[in-house]
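A single protein chain has been omitted from the complex, and every remaining protein chain is retained in its original position.
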Amino acid sequence: MEKKYTIATLGSHSALQILKGAKDEGFKTLIIATSDRIKFYQRFTFIDDFVEIKSYTQLLVAEKKLQNKNLILIPHGSFVAYLGIDGNKKITSPYFGNKNVLEWERNRHQQLRWMQTAGLLTPHVFEPKDHIDRPVIVKSYGAEGGTGYFVAHNKKDFTHKIKSFLKKHYLVQEYIIGVPMYLHFFYSPITKSLELLSCDRRYETNVDSLGRLPLAHQESIDITPSFVVVGNSPLALRESLMPKAYDMAEQLIHASKKLIDKRGLWGPFCLETIITPDQKFYVIELSCRIVAGTNLFIDSSLYAAFFYSEPMSTGRRIAREINIAIKRNKLAEILD
Amino acid sequence: MEKKYTIATLGSHSALQILKGAKDEGFKTLIIATSDRIKFYQRFTFIDDFVEIKSYTQLLVAEKKLQNKNLILIPHGSFVAYLGIDGNKKITSPYFGNKNVLEWERNRHQQLRWMQTAGLLTPHVFEPKDHIDRPVIVKSYGAEGGTGYFVAHNKKDFTHKIKSFLKKHYLVQEYIIGVPMYLHFFYSPITKSLELLSCDRRYETNVDSLGRLPLAHQESIDITPSFVVVGNSPLALRESLMPKAYDMAEQLIHASKKLIDKRGLWGPFCLETIITPDQKFYVIELSCRIVAGTNLFIDSSLYAAFFYSEPMSTGRRIAREINIAIKRNKLAEILD
Partner (left out) sequence: MEKKYTIATLGSHSALQILKGAKDEGFKTLIIATSDRIKFYQRFTFIDDFVEIKSYTQLLVAEKKLQNKNLILIPHGSFVAYLGIDGNKKITSPYFGNKNVLEWERNRHQQLRWMQTAGLLTPHVFEPKDHIDRPVIVKSYGAEGGTGYFVAHNKKDFTHKIKSFLKKHYLVQEYIIGVPMYLHFFYSPITKSLELLSCDRRYETNVDSLGRLPLAHQESIDITPSFVVVGNSPLALRESLMPKAYDMAEQLIHASKKLIDKRGLWGPFCLETIITPDQKFYVIELSCRIVAGTNLFIDSSLYAAFFYSEPMSTGRRIAREINIAIKRNKLAEILD
């Protein structure tokens, strides 16, 4: 028996994981990809249908033409990056997740307000009038895979570097000395279950190459550190820190219902944290959709065996949620 | 048919892995957890029974009350950290592993004697009267997840830093320049098989963040390096180094029977090594129970497929050993 729905996404970011997961859950799959990538996605037999577009913004035209296909669109990091919030809101196909969350995620100051309302520990933010008295990281708005970042170690360094920084909207955040830990959660509004499925850290060029350069070379070679994400590497989290991780995720969901709308946040999301030597999580950023770090776990997420007896990626977990909702006749509750 | 035994542990460290593995092997499972963590552990349906305690030392009272449950207690890193050796010895429930090993593991000087008797290469240890002529790492006694460590690059640096070091019992060890590699073994005294199941390195805050800090920042920001373990990352070991790894593990087991008692070391243990450019393993520490690095492999250990056709974590391997012992009527041989 053929499933009624076709799970679709944009050809980028975590599309392979999403569509592989959808196929494993019994759905038909469709990808909307730019001309230069269509051939690449055709390598994978778990994708049933291919829709070619010339540029990402054409997604809006394409999805409207596909009304008869009974699509459910699964957004990922490229949706906001390429279409903006307005573009996402114009999507007419059923869309997995709450579109009202997008603005709160995109605007760094609103995101900060959300995190603080949830009681999460966040790095100090410097307002334009503030005196910068410690190392800072400057981040432009939007999820652009780590571009548009720079680090300044003091006021003078900041003043110098900001002059050549081309972004208008940015946040000046205290640079926390600690190790990055990205926590991949899934929250089901149907079963009310919250699951930490896996963890990772980003693999960034060129900062992740600095540590391999001996001092003599670092002194002789002028390197501007950059944070362009080109991959991810897996991590396990110390078990005694897991209760706190779950608490943070719950508080965030709870706050989303107060601040954003009644439905709040659901589906996959990520708390991007820095853990300091006193074992505190500083949350430096939120991603309220599937993150690329979950691509490490296509075969099975690190902690998924705690919840599922079959391999369960975050992509498959999304399709599973749709299946659960269909069975319980609650599909409208998880779509927007 | 219900199994006769309930596998139990303390809610921390690798409890989830241990109890998930026990459930997969058909056992009933029970967790003894402090009040602040009970809710967290209740998220996991593979844990059948929950016993709340107010502090870790109450484990001793709790386990005595559970005599009718036919418990087998599986110790992990938190057992010695929170109860001490005396506390562990006072446990009356059947306990997986040899309690006599605990002292040899805990006391850094005895551990060193054990490793040297086994013929393992260890970093030079400086006695109080010795002249410190190279970089050293100073380690307090006990498994405290990487706290109570410091590095000094010469005699002067050591003399300065030891003044503000609050621990009484510590070891001054040569700092070996090389990469860490933690080797996770399991030894079965029933089948006499030795298995290298996986490898990892610790993920430590803040030392694992230093490499991402450009020189200019390291020069401008005063950072005291710390070694607090907050996670783990997976590694494969070069195959040509595996025979040596197995040899070291066998020598250690052999020496344990001479030094400690007739039964010696069994179950999961970890050789914590630094590999130098001449491909030598310096063993810097032993852990004679399941280590947190195995939490990376809940779904299946890196090398487990060499030995098992189903997913096999170290936690499940322990439960498997208990099953093997039960079938062969040799349970007493692996308990203490």
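The first chain written gets the first letter, and so on, giving A and B; residue counts start at 1 in each chain.
Here is the rule we go by: a contact is a pair of C-beta atoms (placed from the backbone, for glycine too) under 8 Å apart; a residue touches a chain by one contact, two chains touch by 3 or more.
As the structure is a prediction and not an experimental result, all values here were calculated from the model.
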Of the residues listed, B:181, B:253, B:292 or B:322, which one is in contact with the missing chain? B:181
Which residue, B:18, B:112 or B:199, contacts the hidden chain when the whole complex is considered? B:199
One chain isn't shown here. Among A:64, A:109, A:156 or A:217, which residue touches it? A:217
Which listed residue, B:47, B:302 or B:319, touches the chain dropped from view? B:302
Give me the chain B residues in contact with the hidden chain, please. 135, 151, 153-154, 157, 177-181, 194, 199, 204, 207-208, 210-212, 215, 218-219, 223, 225, 233-243, 246, 274-277, 279, 300, 302-306
Touching the missing chain, which residues of chain A? 12-16, 20, 36-37, 39-40, 43-44, 46, 78, 145, 203-206, 208-217, 220-221, 223, 226, 228-234, 292-293, 295-296, 298-299, 311
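Criterion: only the chains that are shown with their structure count from here on.
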Would you kindly tell me how far, in whole Å, the mean C-alpha position of chain B lies from that of chain A? 34
